[in-house]
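Before I ask anything, let me first share the structure, which is written out below as structure tokens.
Of the protein chains in this complex, one is absent; all others appear in place.
After this line comes chain A, so read on.
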């Protein structure tokens, strides 16, 4: 799955958990969930669960530990899907 497709899916997933609408619209690999999107840490779990459901993957604790930025989340999704193509 391409990076662009993952970012588009992430925007939909993140929307209910962030009030930073401008940051969300311009979401990029460098966006940080807590520093930029001001997502409550208890809602990061929801994002992890939503990503699991949306992409049909299982995110282990070590992968979840890294999921603080869009880039790290893309990396986790692509590696779980066994697909690093689309760069």
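Observations on the model:
Definition applied: a contact is a pair of C-beta atoms (placed from the backbone, for glycine too) under 8 Å apart; a residue touches a chain by one contact, two chains touch by 3 or more; residues count from 1.
Basically, contacts and distances are computed from a predicted model.
UniProt lists the omitted chain of the complex under the protein name "4'-phosphopantetheinyl transferase superfamily protein" (options: "Acyl-CoA dehydrogenase", "Alanine:cation symporter family protein", "4'-phosphopantetheinyl transferase superfamily protein" or "ABC transporter permease"). Contacts to the hidden chain, counted on chain A, fall at residues 40-46, 48-49, 52, 61, 64-68.
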